[in-house]
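Only one protein chain is missing; all other protein chains are in place.
Entry: chain A
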């Protein structure tokens, strides 16, 4: 391959990679975006021109070296270009979560002191304008979509294309300076600053250098043999480190094509049209897709249902082995081939996975059933374990060694170490430089030798070398009788049921475990429809006795399975309730990446926890909710509390000592 023959010395920054790509793959598509119903595409040459014009425009507006440029919006080529243009002029791009409220945005914009913001549309512009009085350094706002913007005061507001035009017009004046600034970029200069979603406390700005990004992109691309021919769909938040690595790091390193969906609602259709070869999604996306498939199959005719069930059973039996190249009998192979012709192939096509060569999931544990479903279809879905601080990759699963209960072996260049407390530490070329304006956190996270604490507890399997994650290190606790308490372990088991969207288990320093359950509205709603159960609201459905019955069965099944594990058998759920509202990031109960904020949930629903432990059978509660536009309201409900059967365990304490 072309890139591995080159010395990385000359390619110490993303803009340098851009120039190389424009020269080497000039006429190959670099970006595509569906707009007005058609896939518009830009070659690497055109991309270079677009970014160059924008970079010149930014200089024209007065962007200096070391300035911070915030980027807010959905995945659009122009916003990716905004990041690279900012790098080119020596500034530091800071992508923000596009769905964050104005308040959250204000914190980040103020913390990094962004002088410039590139926003997608009116919605984002409005949010920035709302908080701009509190931002001292803020100067100019550039917007991409002019719709509805005509009446705004344009003193500090600029349309994206105008900035490019002005930059292009002033090219003679600024080009020498741009070249000079571009040449100054090295492996050590800052590539991007990403704010972690902050499961606890305020978000922290993780500073990643060109070395971090390019080294990581290089070794991970080699690990999976990525070529310039790959197609990816960029639909995960731009503020998330994974998207930065895939859509900028790896895309610029290997020169493959990044496709942007038409709108967040059309991702499924766009996925089908593009047919990516390299795909990434959090477990939730796979879960939702599988739930949808199952719901639709429930409604299908009897013959179709029978065909589906029969062939899926066969696929589950032999599919993963065929994928891993293990020996499988000729008759089974033939049946699998038939199934592929009639069921798996069309299904993969519907899901948009026909061409997927490598697929990854990460962020949370994925249910074994879900994982096996996709692998049995012949989709090479693998798990990886990563963090913003590591430029994503800590461990990955190599082809042929894929299992649902581990997260794989250390990625190329990564060293692993398990601390005395069971916490996982790593060291790699991808390890972040520092937390912006937060020396204290930097010190407590990264020691002098470069080892970084992940905050997760886990262990390395002795015979395979695979890493297994148990839980967040700080969430792992002890119960009163001394046995190990790992809530995530139980929650994940609960969440593997399609009817359960979210679960929160309590029990640290207590004698028993209790749980909050969130039902999955689409799955349970469909179930209710088929069973003639009428409901008028989420709350009513969640409180329905039959729903309770169903969830109780799930909880008891989980208890039985938890009891199997000697170390964790104390974590069986004794009592549970179904929450009257979905845990929501807008209410602060979850992070933007949809991880439960345990402390906040504990505080907010203290009355319910008390009722669970107090032995009550129902409890009245009032909860404050925040609507999408930031207004607040209250909902109240009386929740039923149920006991669940637990499996008696005798050997509880052995492992805890």
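Criterion: contacts are C-beta pairs under 8 Å (C-beta built on N, C-alpha and C of every residue); 3 or more make two chains touch, one makes a residue touch a chain; residues count from 1.
Quick note on the criterion: contacts and distances are computed from a predicted model.
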{"item": "Absent chain [UniProt protein name; select from \"AIM24 family protein\", \"4Fe-4S dicluster domain-containing protein\", \"ATP phosphoribosyltransferase\" or \"ABC transporter ATP-binding protein\"]", "value": "\"ABC transporter ATP-binding protein\""}
{"item": "Hidden partner chain, touching residue among A:263, A:310, A:349 or A:464", "value": "A:263"}
{"item": "Footprint left on chain A by the chain that the document does not show", "value": "34-38, 147-148, 150-151, 262-263, 265-266, 269"}
